[in-house]
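The complex appears here minus one protein chain, its other protein chains still in place.
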Amino acid sequence: MQFVTQDESQTMAFGQQLGQLVTPKTLILLDGDLGAGKTTLTKGIATALGVKRPIKSPTFTIVREYLKGRLPLFHMDMYRLEDGDMSSIDLQSYFDQGPVIVMEWSVNVLDQLPEDYLRIKIERLDNEIDSTKRHFILEAIGEKNNELIEELKKTSFSG
Amino acid sequence: MSETEQNLILAFETSCDETSVSVVKNGTEILSNMIATQVKSHQRFGGVVPEVASRHHVEIITMLITEALEKAGVTYQDLDAVAVTKGPGLVGALLIGISAAKAVAMAYNLPLIGTNHIAGHIKAANLVDKVEYPALALVVSGGHTELVSMKTPSDYEIIGDTRDDAAGESYDKVGRVMGINYPAGKTIDEMAHQGSETFDFPRAMMKEDNYDFSFSGLKSAFINTVHHADQVGETLDKNDLATSFQSAVVEVLVHKTVKAIAEYQPKTFILAGGVAANQGLRQALTEAINQQFPDLKVIIPPLRLCGDNAAMIGAAAYQQFLDQDFSDMSLNAEPGLEFPYEGE
Partner (left out) sequence: MNVLAMSTATSQLSVALQTANRTVEKNRTDSRNHSIHLMPTITHILEQENLKLNDIQAVVVAQGPGSYTGVRIGVTAAKTMAKVLNKKLYGVSTLALLARNVLDSEALIVPVIDARNHNFFASAYSVDEEGHYSEQLKEQHIDFEGLVNQLRSKAVKLGKNKLIFVGESLKEQQSEFSDLFSKTEVKIEVAKDNLVHAELAISMLDQLTPENIDLFVPEYLRKTQAETDWAKTNGDHDGNQYVEEV
């Protein structure tokens, strides 16, 4: 599945749409350059989950926890993690809490993740400084996530 | 506790890439503050690698304990409590300090105190001067940008927070774009004093009726400016970029802080956290406060106490000691620990 958003508010709206459809243990892998809109998308998801605190960058702390929504939301940035190093953040204990996980830089730990995730790639469409257009590419691994994409296709973000 | 009695806390701090052990007397006097930094190690990788940080902590922890006691001229029998940062921070790194602190507490049957790292940054002020309450603190570091209100020495409430990136984080991110070695904060600060403000970077949330911050838009604007110049083959003056970036960060921090002081009317203002070492921020805040609130007591700890260190944990733990706020031997790391928001 793929589509284009025109501006930040549409990226946010897509996040909100997605946030309504996620279920416990939905793992969303988010790829995109600095400034692509990963945080905006995560904010949308968080808003739909009823998270009231601001979604802050997880880069420094690796994991930010938002526990007061419809489902717990864990926002993770694996940029500084590495193969073999998962014990130092104890990923499994996060999974065990049945949350929604939004993970950036998952490539660093991909071989240690369950084969059950929704991968979202966000690309800039052009190199204009002020460009707000973004190209979204979604890939589902696992049955639950395929169903999630089918649901998303019924929304205005059908491509 | 009688007035002549002295209270000695052995404190540990291992939340990120500094290992530190300290002995603090009565929450105000540093008897020793041993700090080992791993910055040279993480510089190799352009930022802190958690697994590497944890490994370094184990390598040096017992040596620092011995040195902290020797330097302070005290024995284990002289101690009254053991304190340790329980969060926020990197979980693997926090666990080294926690495991060591528990071992000392168990060995000498001492009370254990689990301390909030951010409370530590704020309470570093006690090591400098007497804090009068209510107090207000601006905490700026790699992971935090918060305005914290304290009605009493034991209450911490966030009245303003970053909505996205922490101030220190934005320094490191724009530093990477300019090819500056991690950690970029100090270098950008120095460059900023040599350039002039030629780029008009956004000041986010200045007009909004709250005390929150946002640095993500500034980061994007900075990156876009640099990338655009690269594409058209233009060379930008890095000092000017640094000046323009730092002006934007500092202006927002000062503006919101001044506004908060006006509303909350604290008796003491504290600037805390690693970014409190930034000269541009120290100067601008001091000037603004001196001008608008000449009677307000301002405490800006010296550089050594702005970065991560265990003396600040000992200072914060002293209040917990008075409050009998102890932990048992099951104390665990809380990597995502946060103060409550006002009214939460």
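Of note:
Read from first to last, the chains carry the letters A and B; within each, the first residue is number 1.
Following the convention adopted for this analysis, a residue touches a chain if its C-beta (ideal position, glycine included) is under 8 Å from a C-beta of that chain, and two chains touch if they have at least 3 such contacts.
Fair warning: this is a prediction, and the values are worked out from it, not measured in the lab.
Only one of B:N7, B:S99 or B:N239 touches the chain withheld from this view, namely B:S99.
Note that of B:Q6, B:T62 or B:T198, the residue touching the chain absent from this view is B:T62. By the touch definition given at the top, subunit B reaches the unshown chain through residues 19, 34-38, 40-41, 44-45, 49, 51-52, 54-56, 58-66, 76, 91-92, 95-96, 98-100, 102-104, 106-108, 328-333.
Within the complete assembly, residues 82-88, 90, 92-93, 111-112 of subunit A touch the chain that is not shown.
In this text, only the chains that are shown with their structure count from here on.
If you average the Cα atoms of subunit A and of subunit B, the two centres end up 29 Å apart. Remark: subunit A residues 34-35, 39, 53-57, 59-65, 79-82, 84-85, 87-90, 127, 129-130 touch subunit B in the complex. Against subunit A, the residues of subunit B that register as touching in their complex are 45, 47-51, 54, 88-92, 142-143, 161-166, 168-169, 173, 212, 216, 219-220, 223-225, 227-228, 231, 335-336, 341.
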